[in-house]
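As you look at this complex, bear in mind that one protein chain is not there, while each of the others sits in place.
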Amino acid sequence: MAVALLYFAWVREQVGTDREEIPLEAPLPLRALVEALRARSPGHGRALADLSRLRAAVNQEFAGWDAPVRPGDEVAIFPPVTGG
Amino acid sequence: MAVALLYFAWVREQVGTDREEIPLEAPLPLRALVEALRARSPGHGRALADLSRLRAAVNQEFAGWDAPVRPGDEVAIFPPVTGG
Amino acid sequence: MFRISVQAERFDIAHEHARLSGLAPRVGAVVVFTGQVRDEPLMLDHYPAMAERQIAARLADARARWPLLGATVIHRFGPLDVGEGIVLVGTASAHRAAAFEGATFLMDWLKTSAPFWKKGASGWVEAKASDDAAAARWIATEGED
Partner (left out) sequence: MFRISVQAERFDIAHEHARLSGLAPRVGAVVVFTGQVRDEPLMLDHYPAMAERQIAARLADARARWPLLGATVIHRFGPLDVGEGIVLVGTASAHRAAAFEGATFLMDWLKTSAPFWKKGASGWVEAKASDDAAAARWIATEGED
């Protein structure tokens, strides 16, 4: 099983891709997932260094860093929104 | 000298005219002016009977019943407004 | 940039919006409110000179309270069919709060101080206490701001 990761705005630019998949066999808190992602590249490390500058959604709903991520979920990581 | 009187909405309909002039030589409180107007016709009497149902303006500014009316003024008498 | 009209003719939303939106590049937010005839045709009586004067005074009040870059108030009179626009209030500002609050303020005060009277098939429309309350809340908050 896998998790789809989506990145937006400067997170996307620093990570260097707008979408990737990583394998996931068992549920994991969002915080632990993001910490693991930092090791994937220097860009990931930079983009994901400071959780206070980031927001996340699991399956298109805003989620806190303690929320569980399950195999098959769609996880998005992005800065605070600035639409409207 | 005179005062111009303007009537609107059901006050105009009951008085039977939208405008009339009456002679005025010295300042008079609005309340006294309206009380004097009641005697001009049965329509005036009916329209001007109850001050609590009426509002007034002197020279196009809302005015209370104690406001002075001076020779040359434009006085309007009407129900509470319902525009917008 | 600040425009008042008391008129019998219909107004054109696209035109009025474009006039406010066109105050770019400083404008970030435009609010256009329109009130229209519900349920039954109306005849609007009005006091022309006082109407212009009262609307101008309310617009001056709004400009003193919010950083408006432009505003439009149009009020119609005469016979109006169901669905037709009666009043238009438009505001433009850098940010949305001023545009929303300025337009709400203008409408609340027009309701209680613009000399227009509506007559329907069943007679003259009665003034509503809720309209006085809506206007009064702007006075109540004046000391707090």
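For reference, chains read A, B and C in written order, and residue numbers begin at 1 within each chain.
Operating definition for what follows: contacts are C-beta pairs under 8 Å (C-beta built on N, C-alpha and C of every residue); 3 or more make two chains touch, one makes a residue touch a chain.
Keep in mind it's a predicted model, so treat the numbers as computed, not measured.
Considering the intact complex, the chain excluded from display touches A, C. Residues of chain C in contact with the chain left out of this view: 12-14, 17-18, 21-22, 24-40, 82-83, 85, 94, 96-97, 99-100, 103-104, 107, 134.
Annotation for chain A: contacts to the undisplayed chain at residues 6, 8-10, 12, 57, 60-62, 76, 78-84.
Heads up, the rule we're going with is that only the chains that are shown with their structure count from here on.
Chain centres here are Cα averages; for chain A and chain B they lie 73 Å apart.
Computed from the mean C-alpha positions, the centre of chain B lies at a distance of 27 Å from the centre of chain C.
Spacing of chain A relative to chain C, judged by their CA centroids, is 47 angstrom.
Shared contact sites, meaning residues of chain C that touch two or more other chains, are absent.
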